[in-house]
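Heads up, one of the protein chains got dropped from this complex, but the rest are sitting where they should.
Coming up: subunit A.
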């Protein structure tokens, strides 16, 4: 349903842009649920009261000069709250465009429909904004000028990096100006002795990884989206990834950032020092703020040296408690060389094998219930392999694992990783997917998956996988198409369950738009109050990434 709407939306957007029809028809949701699930956005424009109802299609009677109906947005209805365009944000006009052209040059001010559509739609194609302007600054000063002007004019801004976020935090909700950091992709400096890399926020993670590879270093974070995601976005969302178990989170690895505040002030905290206890460490505010406190323009990050011996093993366990015990054993026996510990259940495995070409089951002799991927990284090939083999054989004797395969070369290792990293893509291909990223105590993690299975029965395929080593479950419910009935079975049960077990409703994906009003499931009201005051302090006009992260109710 969502995908169809997307295409319909595309056609309508182009139609409107051409003909100037302000109001496209909206396909109504088939289920007759109560009003809070319906998407009705009112467009109050400076006294012009045009109530855009989605039951009355077309056009001629409604001649608003400016419109801002967000058509697709929450068709699948995760947000149970009406999001209204904040009337105090100004509308973009030609004078603004000309001003931006003056700062950036006409080439970097984009109003071209096709490029706007890509910038307006997120990777999952769930969220679609209606921004009319995409800016591509090349220097921090340009970003500062842009924000200064937008703050003065009260124009809402969405900072955008690789646009690979999964919670709708990287795309506009209405007609916010998109400031893309993609053009700022220089690697500024790299110190080979300390391994400290300074680069601009628009560098794609994979490019940085190849650059570092030449120098004999690696990035402390690695995610499936590395081909498109940018480091500025990773830092702004405090991305986790596959190596968090070994190298820690970005809060530990980022040594400094340069950020631009909403009023254009450039905060240069770009130090390359491991230790600097002078005052409050403000960079931590920006790491994970999802672009709502400032736009990150430069990052200085500590990179670990590339160790030569990497071993990957793909194992099968018969039940979840063996997976847990295996984790404990791995921590103890493999200790310092353990660099990743991922798990996936049999549903996830089947999905990948069925939907991804090139995916090959390393343990095909029988179907197992759980699969675990262990990676070790060390400096001595032979001793690491011995350690790993001893651990694996010991675990087999203790019946913690029922079978396993050890990768003998890099190709085999990549094929094991493909099985784990390819799950999100396989899910996309299987149809509609409801994604949840939860931090739950390790003992209870799989209980949620089993409860969801009993709740949804045959209607949906509940898939559980994730970073078992970090206590992070990626719960995905795969259905042939989006259905509000299924959604109502999932939410808010998932959030309440997580909250009851003192977990986090968003382990690494962030809040974005999808969970903007759900923060109270994981944070106390007092904490949120302080967050709101910080937001007010750094961005008094709330122009940076509005409607996201913090609940609308707290920001007036």
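Just so it is clear, contacts are C-beta pairs under 8 Å (C-beta built on N, C-alpha and C of every residue); 3 or more make two chains touch, one makes a residue touch a chain; residues count from 1.
Here is the rule we use: contacts and distances are computed from a predicted model.
Going by its UniProt record, the hidden chain of the complex is named "Electron transfer flavoprotein subunit beta" among "Phytochrome A-associated F-box protein", "Sodium/hydrogen exchanger", "Septin" or "Electron transfer flavoprotein subunit beta". Check A:95, A:112 or A:409 against the missing chain and you find that the one touching it is A:409. Interface note for the absent chain: among A:268, A:319 or A:389, the touching residue is A:389. Contact with the omitted chain, checked across A:93, A:118, A:189 or A:308, is made by A:308.
Interface residues of subunit A facing the missing partner chain: 213, 308-310, 314-315, 346, 350, 353-354, 359-367, 381-382, 385, 389, 392-393, 396, 401, 403-412, 414.
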